[in-house]
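Here's the structure, in structure tokens; my notes come after.
The other protein chains are all here in position, but one chain of the complex has been omitted.
So, chain A:
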Amino acid sequence: MENTLDARGLNCPLPILRTKKTLNGMQPGDTLKVVATDPGSLKDMAAFCSQTGNTLLSSQQAGGDYEFLIRKA
């Protein structure tokens, strides 16, 4: 099942905190798409995933947005 989190307009540390909160309500193996505008989220999302065991399936820039696809551990 795919979930989506709109974190546009939010700045550090909210995109990460909201991502964590959304993941908490998901099942292992589910994927979450996060859309953010905070340029810091590019590095932070990778650091968050590597430290929490979740998988960052993709991370890309689309226009002024950053899109992340995460699979919950």
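Here, a contact is a pair of C-beta atoms (placed from the backbone, for glycine too) under 8 Å apart; a residue touches a chain by one contact, two chains touch by 3 or more; residues count from 1.
Note that in this section contacts and distances are computed from a predicted model.
Looking at the choices "ABC transporter permease subunit", "Flavocytochrome C", "NADH-quinone oxidoreductase subunit F" or "Lipoate--protein ligase", the name in the UniProt record of the chain not drawn here is "NADH-quinone oxidoreductase subunit F".
Contact between chain A and the unshown chain involves residues 9-14, 16-17, 19-20, 37-38, 48, 51-52.
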